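Shown next, in structure tokens, is the structure this report addresses.
Of the protein chains in this complex, one is absent; all others appear in place.
First chain written, first letter: the chains are A and B, and each begins at residue 1.
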Amino acid sequence: MEKTSSPYQWGMAIDLDRCTGCGACVVACQAENNVAICDKKEIAQGRDMHWLRIERYWTGEYPDVRVRFLPVLCQHCHDAPCEPVCPVYASYHNQDGLNGQVYNRCVGTRYCANNCPYAVRVFNFYPHDWPKPLDNQLSPDITVRSRGVMEKCTFCIQRIRRAKEEAKGEGRPVRDGEVQPACAQTCPAEALVFGNLADPQSRVARLSRSPRRFKLLEHLGTHPSVFYLKGGGREHV
Amino acid sequence: MKRRSFLQLSGMTAAGALLAGCQAGNEKLIPYLIPPDEGVTPGLATFYASSCRSCPAGCGILVRVSEGRAKKIEGNPEHPVNRGKLCARGQAALQELYHPDRVPQPLKRSGPRGSGKFSRISWAEGLGLLTGQLRNLQKEKGADRLALLTPQLRGILATLASGFMRSFGSPHHLSYELLMPDWLRSATRASFGSPSLPWYDLAQSRYLLAFGAEFVESHLSPVHYGNAFGRMRQERDTVRGHFTYVGARLSLTGASADRWLPARPGSEGALALGMARLILSESLADRGALAANGLGAAQLLARLDRYDLPRVAELSGLPEGSIAEVAREFATTRPSLAMAGETVAFQSNGPESVRAIELLNLLVGSLNRPGGVYPDQGSPAGPETSFAELCSLVDAMRGDRISLALIQGNPVHTVPPATGFQAALARVPYVVSFSSLLDDTALQADLILPDHAALESWGEAIPLAGCRETVIGLMQPVVTPVFDTRQFPDVLLAAAGELGGEVAAALPYGSYLELLKKETLRRVAPAAGVDSGTGWASLLQKGGHFGRTGSGAKVFRWLPEAPLPDPAEPRFAGDEKKFPLHLQVYPSTAFHDGRGAALPWLQQLPDPMTTVVWDSWLEINPGTAAGLGIGFGDLVEVSSAQGSLRLPAVIYPGIRPDLVAIPLGQGQRGGGRYAKGRGANPLDLLVARLDEAEAAPCWNATRVRVVRISEKGGMVTTGHPQGSYRSDLIEI
Partner (left out) sequence: MSNAHPTPQVTRPPTAKSATAVNDELLSSLNAPTRSWYALVALLSAAVAWGLIAFGWQVTHGMYVTGINRPVMWGFYITGFVFWVGLSHSGTMVSSILRLSRANWRRPILRSAEAMTVFCIAVAGLFPLIHLGRNWIFFYMIPYPNQRGLWPNFRSPLLWDMTAITAYIIGSSLFLYLGMLPDLALVRDRSHGWRRDVYALLAMGWRGSAHEWAVYHKASTLMAALIIPVAVSVHSIVAWDFAVTVVPGWHSTIFPPYFVIGAILSGVAAVITLMIVIRRAFRLEEYLTALHFDNMGKILLVISLLWSYAYFVEVQTTWYAHEPIEWEVFSFMADRYSWQLAVMLIGNSLLPIFTMCFKRLRRCIPVLLAVTMLVNVGMFIERFLIIVPSLSHKNMPFAWGSYSPSWVEISVNVAALAGFSLLFTLFAKFFPIVAVTDVRELEARKAQVPLGRAELPSLAVED
């Protein structure tokens, strides 16, 4: 991982042995980030707007079938394929190791989404509205994206900002566990752990050294900030 | 309650709820005591502690409120049930508050029933109509012609509702929900003499053997057990808890298992007893535990003689080797835990099978031990025979002995039509619904007096089997009501006041809040040593009263007179030749019994196992589907002796070839724009009782036939049907 001037390198560990696939993170993410509601037609057309999805893979045949769940969100790669291809810098890398997305700047070439091997970038094909009074639920901390714009998981950057400001006000670094994205916060099984990878004592950093760890599509050399921990012993013991 | 006192209370709650730094509370407290037009700090959110009402688990929540609007629901970290975690349904409760199709004010029916034609009326008129009806009953000396249908209420609300009915003079108060654990209470009573629900110490367990207990999606307290499951797996340094799942369908819970035993439907009890016999015969049982429960290994073994391995293997359709292996692992990897769930309970032999599974816990000494099972202190008692009560109420309605039905909840959708409920309700001359959406029940009503959404309500949420301790979760309004609605208990109190006489005397409260506050403080104050002045505010700040387990806690002990569990041969409704497949209906991960179906976030949430969105579906084994010529997404017709319906098929590798499964929740006629007319309701297929004598429901004992209709199922999955089998490409 590259060293930067920032004391924070945000990262996440996803323990597949804990993940039950329940979907709480998916709704929490949608609730936190003003992610649009997509009707059946939109999803049928492959225009689902979820920033976080749980992939479900089947292996084997009855009765020896196994199910694997894989929560996939933006991996916040350090060598992110999405970033260099954007002609207008809408997709950029911030000092804390996050892949940012500037909605105002995005012209909608969708090149970033093509080049994202994890397919976690979602595009606003439709103009979305929230029928009244459903619009009351929209969070004032995040932009409501217009059509024609690419969007994606930000690790709940609004929460990170808030925590950093508060910590700065109190003249201390952000404590481990003080800031959590909505998905990690709600995960019943605590499969998602978020924190500062630059702090070797943080929970996520300790998990990132686990022998079970792996990165998704590691061979592509994208250097994600998201680690997965292998689901142990799903097979016969 | 006055607006001023509400604001003051809310403000004080804000102080405690500011999780990140309590010391900063004061400066954030001020704005809310000053009227909002001066004091709202834009961008600064306030957190209110409350409780979730989306399922009976009663998790604690914190609601982020910004500028008077609820923005996000989070788990309350202090709450012992969910420890700051929350499920998808809890997250989505926000949309119940801001649902665009909420009933904005009382409605009076203006067209035929079910037409959905209503005219708007004022609360005065609505309450007048309600009390007019009640007075008529009193006048005609027909007080017992009143029926009140509610979900299973607990705590003060239950007392209030039953108090109202008792003082009015009607015995017809039915607390019924399709998925409530009556079966577990009655089984526990039969074995241990008390109807306490079990609390499983899953996090400390080393081996979990779940028999159709879907604790990740619906069983008892999903967030609690989901959390405990995670800790069982990876919280301990050297121990990773092992999980074996028994069930004919690989559920979402089963998907996390290390081993799946697809036992034949209805054979789970025999399988448990077979394992018990093997454990006893190999002397793997905990002799101390047997002795403590007054049981002897030798007698027990003799009485379980019928459940020898070959027979059990034949009954369950499982290989002998796997059964023996699992039984040995279960007995030797202690503490181990056996869990029985709805899938087992809703068979014809369900109650006895559940007891057989409970016996396994006894055998390995897991009763009242860390990593084992304890009685839940929080909900020591509850309905055990609500299905029988439902049946008798249906009889009363059918016999025209009910003239006025007050209905909270949505039984028209969640009660299987085979019980005759819907037809009987049509005979009731006047139906009042308290639904906040025009759901299936409200569509059949003559008068709708809309309830508050959970986030606008005062209340109490006593968790169902989610912890050992006594917990009283409190609900408080986090925003001012969005529409002109009133809380159901307040309507009852108002009606009681209007009626006067005995009823008013029995319920002498100005508001539900008054009652709630008084009763809560009465129960909590002596224990917690809080004084009644500031105590209420501090309880609200915390989100309720979270007790500790006392030393005098109850324990499970086998009743000396309890017979050994003896599950009979399972019986099924429908001729095997005509209806060759078993049908399992199961609570959907997103909608539970259907209460989540109105919320778009949940409709959009891909079902974890099938990734279907905005729909319902039939799960069928690939081999069976191929035999019937059914492809992925094809439209099929499922018929039982009771009825038939059409829905798309999902080729589901994790299901026995002789079983098909349909999730509950969809197929609503009402329920707002997001739920209306979507999918199918599998309850339409179910046979209610195999014979009239049956007291317990057997929802999983129906046989069906499946026929392919066309390729146009119109089903949408987020997962690519072929790609879902290609995890080899990403090497996970």
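Miscellaneous remarks
Convention: a contact is a pair of C-beta atoms (placed from the backbone, for glycine too) under 8 Å apart; a residue touches a chain by one contact, two chains touch by 3 or more.
Computed from a prediction, not measured in an experiment: that's the story for all the values here.
The chain not shown here touches subunit B at positions 719-720, 722-730.
The set of subunit A residues touching the chain not shown comprises 42, 45-48, 53, 55-57, 70, 72, 81, 84-89, 105-111, 113-115, 117-119, 121-127, 146-150, 217, 220, 222.
The definition used in the following text is that only the chains that are shown with their structure count from here on.
Subunit A and subunit B have Cα centroids separated by 31 Å.
Residues of subunit B touching subunit A in their complex: 20-21, 42-43, 66-67, 69-75, 82, 84-88, 90-92, 94-95, 97-100, 216-217, 222-223, 226-227, 229-231, 233-234, 240, 242, 250, 252-253, 255-256, 258-260, 262, 482, 589-590, 600-602, 604-606, 608-609, 611, 613-615, 621-623, 653-657, 673, 716, 718-719, 724-727, 730, 732. By the touch criterion stated above, subunit A contacts subunit B in their complex at residues 15-24, 26-28, 30-32, 37-40, 43-44, 48, 50, 53-63, 65, 67-70, 131-141, 163, 166, 178, 182, 185-191, 214, 216-217, 228-230, 232-237.
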